[in-house]
Structures are given as structure tokens and as C-alpha cells.
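This structure is in C-alpha cells; I'll ask about it shortly.
In this view, the complex is presented without one of its protein chains, the others remaining in place.
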């Protein structure tokens, strides 16, 4: 396969950046999208040019490091992570636009690499259960109803890739934040901090410069882990409940 | 304790440079010397059940008011590092933590699928701390330390409590209690799991605890910062040199102790199930500064990975071993048979595992299954692109159980397989091939997890671990968390209490020399103006290691590799090309710097494999097998951990043997009856 790539190149946060066009040849349908970029980068290195910088690590869809907007869609046409997207989803001779996540809270570091540390700060403001090592009671002391355990798991699957923010027209991090709030607030272990958790996390989320939610649902359509839209609604409910209780 | 920074650090950078002028005489490297035996001075004696309690009692404590005066550097944020950083900060120490990823949540522990073992005996099926201890020592093919393994089994129980309290969503039964499953051929059901994402959930638990400490100001987190060297002052580890991967800045960080939780070195093979950026630089640099490297040849190969689809392959993906419960493994009888699997009639298929091991069939242990696959592929009977694969066929299972039952058991795995290969495993047999998965070797540590450099600790997969020559399924997560949450915080206090807090002058020659070496090396890489990409060397090294130091090793092959590696290393320094500058994000530079270390580590792996002329666990020497082709351990000669001391790049290292005593579990030859 032969492809025309239009890739966002930006040498650093201060550089305005631009789309640059590259031709790649010898792409096979079995390649992953990142392996296609590896191929391009090997050629660029041989030509003495700087390769395209992009985040990636586990390449099996779980670490959440990779992510780029491919033809306007975060992670591309298949609902998965970029590393698990394969070239068979593209046609020979196609032109592919590749851009970084776009959000004020995710400033571009270089090329397709963005700074997602705002996510870490959202978690740090309440996305945990305070349980210092050694203080835990016996695991079976508190049974957890299966439904609650399953709900917690469904939301705990979030990999923090940021596709939800990239897809949202408002650059909102509601799906990310709500996934953690619902995970922990579903469990009896999370109950003591139920109110402070949601209030603090939402406050940090707002302070980091993410936009508000207008319930467009774009976030869930691109989420590689299928975090449901109801997650946001549940967080809203938790938030209003916490405010009412004056936590 | 011997060790410490041996040769003058300022020399070594230059030595690397001199290699660029020509290959060193390779064979010399195999002429290693044998040094003093190594003794674990911290392991208490007495009944094994009481040793950990005794050690904790005898350990000195740090007054809570004094803890904040102590700074501890933790490198890595996986299960071991994340757990250690959070726990040490909770206890009141000042922690400075590093990871190369953009967030501590992305460490590769996240990719572990299966589960975590713990001797809870919730199933009332006869499990106990003693049994987990026994299984682990035996599973490790009698190359692990009994005291450590027993401690691991004891602590396993607390890990589950801790993780549940953190909100880790383990699988549960309808009654609300934790579910367990059996794993890896063990006869009890002691594996706790969170669907196929146990590693992710455990890591997020540790990450969240760590995040809380970061937000509280107790942990100074430095993401996208990679450790490039260890600072050893007066024989003590006092800090690290690290590069900010975004700005390119090289900085020094000082501490009273340094903890390496940087994972294994499986990526030396280029293709492995490790994350692309997992690397050995931290442990290798520590080794060069005096930390002994133990059992580097103990690597684990997982039999059920998705085979490579071509030369572009960048990494391998593992699929749960449980597939072998219902899938049948076969290859065509004739070499070079390129027919589609459906066109190959039953009588022209070779169900080789069922043929060679009639009693165990497709369920033989990992290493046996892996080697058998390699053998049939070497005979030219492999299937798929490049002939590097065997069929794992579910046709019989679907006929016997129905498609729905198969889907219920393996649906998500089939989906993953189809996403990657575009083949429907319900209709076409899966193709699988073994891949490097875990490394049991690592930095040598004593019972306190301290390396041979005072003040330097290694935890998790980075140390030579409690798994001996072979790790059991669902034990990696257990060990990482045991080290991080429970063992290190206790033993580190003892070290800190015995070594008063004092400042390291930033202009100390050991510091400035180390920084100079790091910068020199990066400068060399950037200014080399060669014609080959870093990856091209990595691929070449990986292929060499896979062939000669992979599933089966032989003296001739290893000697060949030992000859080739120095030449490849010299070629690397002569021809590598790293575009861009060191003053900003430069992923080629990161890669090249890691590959430079792989090119040295690979040599030590081959030497270790060569010297250990026995087969044990993941290390199979063709010369050491039973008449029917099984691994033959040689306890009289090799019942020791091999700890290697660095003497210079390409120069023969010194072997220190730590004899292993087995007072509770008596060595037997593994059998599959």
C-alpha cells in the first residue's frame, strides 16, 4: 500500500506548527498504524530528518499512552486505541490526516505528543480511596454486591488516553473524571470520601481548563474502553448530592 | 560487602569511545574470573515461618519526626515502584519519583492480564502460606532463596486486603465475596483477578495511592524523566543523573537511598511482550556502578503469543494461556506445506504435543510447549508468514461444546486475535508462537532487597527476584506489590536508621564525573553522523539473541553470539545515526541510548547462559537434557545464584556465587506425570 500522510509537525510548544505531507510506500494491511509510522520514521532517520514524535508504549491497547486524531477521529476509524488500529482499515492511495489531541488542558509538547498531566492532577485531587498501606481490614470484612463490583469495574477500565477530551467539541474531561468518580463511589470502600471526592475532582477538572459538558456524547463514541455516557449523568447526580449535603 | 564503584567512572565513557575504532577481542569476555562467594548477610535463620517477623523486629526504625529529613529516590512507577513510593510517603519520608512515561499510570505492569496469587485459602481447598511457598520454590526449579519465597507467600495475604481497601474491583461472586480461579496448573484456586485486566486494576490502585501523596506534596513526581546513571559517592548510592525527556535537561538528584523499580530487560530481544519503551538502562547503569547482576540468562518465554506478521513487527501480544485448555496445537506433517489449514486433511496434520506428551498433551508447561513449537518451526513445518507459527485449533472444541460455550470462555481473546490478525478464530485456526515475556534475572539483592551498592535497592522485576529460574503464572504481580507495599518499606527504614542523613556536595568529583559521562555519551550518539537507525541495530541484536540465547541454548550458539555482540556493538558506535538535538524531546536519542546498554547486557546474558551448563526453568541448554529430551538440572554444580560483577565494557566480569540451601523444599526433577 501507498499512502499520503499529512502529519502535524510542531517542534515545541512555542512553534505554531503545520501539517506536512509525506508519502509512504510498502505499507501492508497487517501493520498497525504505529508500525506504519515506524516505517515512515525509519525512512526519515535514514534521510537525516527528524522522525515524527508520538507517544506510545505497551502497543496492546491498555497503557493509554498512544493517541492521535486520524482523519478527524481520535484513534481513527476503528473504536480502539491507535496502537490496535491496523492498516487494513485504509485504502491504497488514501490521504490520511494525523493531528495531535487538541485541548487547552493538553498543550502540544512536540508533533503528536501532548501533555496530559492535567489528568494526573484530577486523580490526585480525589481519585483514590485513602487506605494507607498496612491499615486495610481483612478483604472479606466488607462484601461488595456483585452489581456494585461490576459497575466499579466497568468504569475502572478507563486507560486515561484522553480520546474523550480530544473528541469533545468543548475539550471537556467529564467522561474521564466521571469514570473514576463512579468507579470509587460505587464501592462501599469509597463511601467515606464519596462527597469530597466528587466535589474536589470536579473543581480540579474545571481549574485545569477543560470545557464543560454539553452532553453531545462524542466522548463515548470514541472511548476505546466503552465507558458509557451514563457515567457522566451519575457523576452529576453525585455532585449535586454532595453539594446538597454541604460536604 | 564488596562492590561499590570500581573503576574510575571518568574512564568508562572513553572506553566506550575507543570501541568505535574497532571491535574488541570477543572471546576474551568468556574468560570470566570466579570471585568470592556471595552471602546474603541479612537473611535471619531459625524456623522459616518466623524469619520475616524476626527481621522486622531486628530492623532499626526511623523516628517519625525524622523521616521527612530522609529523601528516597524511587525510579519507576509500576506495581513495585508505585506501591513503594506511596507507602514510603505515607510513612513520612520525602520521596522523589521518576518515570519515563508521561504519567505514572502507564507503567507496563498495567498490561498484566491473568491475576495475582495469594494464600488466602478462601476456597477451603487446602491452600496455605506453606503451599504457596512450596509451589513457588518448586515452580522456580529450585533456583530461588527459600527465605525470600516464604516471605512472599506470607505477605501475599496482606496484598489482597490492601488492594481491596483501595477499591481495586476484583471479580466477585453473587454473595459479594471475592472470586478466585486456578492458574498455571496449580491444584488450588488462589488467583484473584479483575477480568483480563488484573495488572491494570492493581496498578491503578497503586497509582491512585501515589497520586494522593503527590497531591499532598509528599512525593515529588517527575514524569517523562529517565534515569541515565547512578551517583555513587564513597561507595554509597547517593543519587541519580536523569534527563528530562521534554527539555533535554540533564539533572542530578540526591537522596539517602535509591530504589530501582524499573522492571525487566526482556526488550533486549527487540520483540517481546514488554512495552516498547521498557528498558534496562537503570539496572545496567547501576550494574556498571557496582551492583551485581544475577542470573541474567533466566528469561521466560510464553508459548501463546500472536506470531509476527512481517518484518515491520514492533512488538508481540500475549494471549492468555488458558486457550490451551480447549485448543489443539498442530502443524502440517510435511515441511513447506503452504495449503490453507482447512485444506490439510486430518491424517496430514501433526498434533505434536499430543504425540510427544500423550499424558499432558496440549497442557504441558510453558517452556516445553515453547520449545516444541520452536522445534517444529525449525524443521520447516511452521505456518503463517515466515513460517514462525503453529496452529491452535478450536474446531474440535466448537464441535464438542458449541460455538456459544467457546465464545463464553474465550470471546474476548478471540476478539483481540481477530482485531490484530483479521482472521476469525471460530473458522480458521489461530496461529501462535512463543515470545519473551518476563525476566527472572536482575540486580542481585539480599533479603532486605539491597543490592551490592549500599543505599541502592532493587524491587519488582528489576531484582533477580523470588522466582528462581522460572516464574509461575500470577506471581509477578504478587512479587511486585509485596516488595513495594510491605518488604521494602520495612527494610529501607533499617538502612536509613543506620546511615545518618548527610548532604552530598553537588561539586563532588563523583557527581561531576557521572554527569560528564552521561552527557558525553549522548553527545557521541548525536554527533555520530552514521547511516543506520538505532532500531536497525536493536532488531539485529534481538534476532541474534532469540536464535542463540532464546528458547534453547547451546555452547556453540552462545560462543557465536559472544563473538558477534562486540562486533555489533562496535558497529553501533560507528554507524548509528540519531537525528535532532539533545535539547528537546528526541525519541531516537532515547532509543539509541537504551540500545547501547542492551548491547552490553546481551553479552552478559550469553555469558551467563554459557557458564550455566545445565537446564533449569526458562534456561534450556541443549547439552543438558534427559534421554527423552527433557530439561536436566544439575544441582551438584549449579545450585547457586550467579551474581556478576562488572569490570568494564567487553572485559570479562567476575562471577560471585551465592549458594542456595534447601531445608524445607527438597529439590526434585520436575515431572509431568
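Labels for the chains are A and B, by order of writing; each one numbers its residues from 1.
Please note the rule applied: a residue touches a chain if its C-beta (ideal position, glycine included) is under 8 Å from a C-beta of that chain, and two chains touch if they have at least 3 such contacts.
Rule of thumb we're sticking to: contacts and distances are computed from a predicted model.
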item	value
Name under which UniProt lists the unshown chain, selected from "histidine kinase", "Anti-sigma factor antagonist", "Succinate dehydrogenase" or "Rhamnose transport system ATP-binding protein"	"Succinate dehydrogenase"
Missing-chain contacts mapped onto chain A	6, 8, 19, 69, 71-73, 97, 99, 102-105, 130, 167, 169-172, 196, 199, 202-203, 205-206, 209-218, 221, 228-230, 232-241, 243-244, 246
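Methods note: only the chains that are shown with their structure count from here on.
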item	value
Inter-chain centre distance, chain A versus chain B - centres from mean C-alpha coordinates, in Å	27
Residue ranges of chain A touching chain B (in the complex, touch as defined)	11-12, 28-32, 34-35, 38-39, 41-42, 44-46, 48-51, 53, 55-60, 62-65, 78, 80, 84, 86, 88, 109-110, 113, 115-117, 119-121, 123-125, 127-140, 142-146, 149-150, 152-153, 156-157, 159-160, 183-184, 187, 189-190
Contacting residues of chain B [partner chain A, same complex]	83, 86-87, 90, 101-108, 110-111, 120, 122, 158, 160-167, 169-178, 194-195, 197, 200-201, 204, 207-209, 211-212, 214-215, 221, 223, 246, 273, 275-278, 309-310, 312-315, 317-318, 385, 419-422, 485-486, 489, 531, 533-536, 577-580, 584-588
